[in-house]
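A protein chain is absent from this complex, but the other protein chains hold their places.
Chains: A and B, in written order; residue numbering restarts at 1 for each.
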Amino acid sequence: MTSSSPLTLTRRTLFGAAAACAALAAIGRGRKASAAQALLNVSYDPTRELYADINRAFAAQWASTHGGSALAVRTSNGGSGAQARSVLEGSPADVVTLGLAYDVDMLAAHGLLATNWQTRLPHNSTPFTSTIVFLTRKGNPKGIHGWADLVRDGVQVVTPNPKTSGGARWNYLAAWGWALRQPGGTEDTARAYLKSLFAHVPVLDAGARGATNSFVQRGLGDVLLAWEDEALLAARDLGPDKFDIVVPDLTILAEPPVALVDKNVDAHGTREAAQAYLEFLYTPEAQKIGAKHYFRPVDPTAAAESASIFPAVKTFDIASLGGWTAVQKKHFASSGVFDQIYSK
Amino acid sequence: MNALAPSSPDNARRSPAEIALIAAAYAIVGLMLVLPPVLVFTEALRSGLGAALASITDPDALSAIKLTLEMTVAAVAINTSFGVLAAWLLAKYRFPGRSVLVALIEIPISVSPVVAGLVWLLLFGTQGWWGEALNRVGITIAFATPGILLATLFVTFPFVTRTLLPLMEQQGRDAEEAATLLGASFWRILWGVTLPEARWALLSGGLLTTARAMGEFGAVSVVSGHIPGLTETMPLHIETLYNGYQSVAAFSMAALLAIMAMATVGMRSLFEARMRREEPRKAETAGGGA
């Protein structure tokens, strides 16, 4: 039988393909997010400016105590839930500084860090606290003074998506807790209130910063439900003549925690540096930086010094709602309360 | 010829309908295509050229530029090689399942880039199929450069093949058969006969790949991890800057990206013009006189 096609592929083609695959694998061995001289802090959305300053300060301090050796800290920002998921999928975080404890618990449940993480650092592993307030246009044209005003006709509310954003979950729980504590407040009335609230939301951004952008830069909505630090940043730094802060009569105490990712620091050999970094957050220097960026310091001295920056608030905390595990399961898991009330 | 108004060919004045259409065309082009880049450049230069240039030379920005360039070059090189071979295989051979393959090549264009990124995560994330195993061997794909490269490769894969395939099908096998009868090896034929015939199409496909690779956001965003200075390409870094309220820096980088994209598109138009100039000669059929 005579030979088949005139243009037979030689072994060289296969060799070339194999070589390409080998090259790809070789690239894989190259750049990794963490070397011994760098840390990765996977953080939630509103902390860009905060950690830019803190990282600089920490690097200086590390250099001075370690004979000038350089330690760079890189920060990645995004919605808290989304960031946690990316760490779960392999983002090489040495530390996580997320919006709520549940996201860190989720990582602990998958073995990325010890389940007792919250006891390893002071104040439930939370160096800064915050709360949820409203941001309105200058002069508060729609007269929004409290949670009840959010569901009036014609009011458009901006909040991120509770499925991905930690801040959004705090917003939601603040609203829920307030509704429960109203005279005659029950689960049913709370549900009805939240359903009405989300009906007034034109768009759900993935993260707190995205929502802030929608409100501040794109001019969407009448009121933004935001982290206090975001609201203060917007009102004081970005648009002093453009926005008003409105503090509702009752709101939630937000406790965004920090944690060491045991699995990764052991793999990278960065445990010492990462631990030092987290401990640095509690030092007076870092606490002052926090206050500068409108994050409430936990250190009593720093808190006293910066009291004038922050508005007075009356708060309840997550424990009073049953703790994160119960709350996550009830509200934010598939077919939870949020899924039930939000149908778009 | 003008089908709108019964004007004679010599009539130099246009009918109102013609004028309206032309004006509408200009308006649409102006609004959709000219205005955005103009706005980008205006915003970038709002604080002066110095500020714009300074923001681009920031270490994280330079890292993003470098990563974008690396990814683009790698994607173009790899996808051009595979694209040529794929086009060649599909054009010159008939085999069972060939039409399925042709359809499959179209997938990256129709699939949402975010889905493309998620697929790589499914495969190479720690919770995915192969991520943990590869990590143990020291190979990191997701949240590192290889993952970004794979995502970029996926979304740019079809361009070279799509541009080359119809051309190669049209050319038929004659020239390659002549070459093989003259003693040329497979690679010699591919390099010396098939590709030169298709060189303009190849360049065109390559430039399309370049433009897409430079600007890809969705797929890369999912696998990148958004680590400034490490796994951010230019589009991702622009998002980071914008979210960080660094409007001027964001738009400066966007302006740079726009310049790079326009250069690519400009080169493509140049090559297309040259290709069209050569076409009349190539269009001579086999029939001819003495």
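By definition in this document, a contact is a pair of C-beta atoms (placed from the backbone, for glycine too) under 8 Å apart; a residue touches a chain by one contact, two chains touch by 3 or more.
The working rule: contacts and distances are computed from a predicted model.
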- Between "Nickel import system permease protein NikB", "Sulfate/molybdate ABC transporter ATP-binding protein", "Thiamine pyrimidine synthase" or "Fe-S cluster assembly protein SufB", choose the name on the UniProt record of the chain that's been left out. "Sulfate/molybdate ABC transporter ATP-binding protein"
- Of the candidates B:40, B:86, B:164 or B:179, the residue in contact with the absent chain is B:179
- Query: Taking the entire complex into account, which one of B:18, B:43, B:70 or B:197 touches the absent chain?
  - Reply: B:197
- Item | Hidden-chain contact residue, picked from the options B:98, B:188 or B:276 | B:188
- If the missing chain were put back, which residues of chain B would it touch? 174-175, 177-185, 188, 192-193, 196-197, 199, 281-282, 284, 286-290
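Quick note on the criterion: only the chains that are shown with their structure count from here on.
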- What residues of chain A sit close enough to touch chain B in their complex? 5-10, 12-13, 16, 20, 24-25, 27-33, 40, 42, 45, 48-49, 72, 74-78, 86, 88-92, 110, 207, 209-210, 213, 217, 238
- Message: Give the list of chain B residues in touch with chain A in this complex.
- Response: 78, 81, 85, 92-93, 121, 124-128, 131, 134-135, 138-146, 149-150, 176-177, 180-181, 185-187, 189, 225-231, 240, 242-245, 247
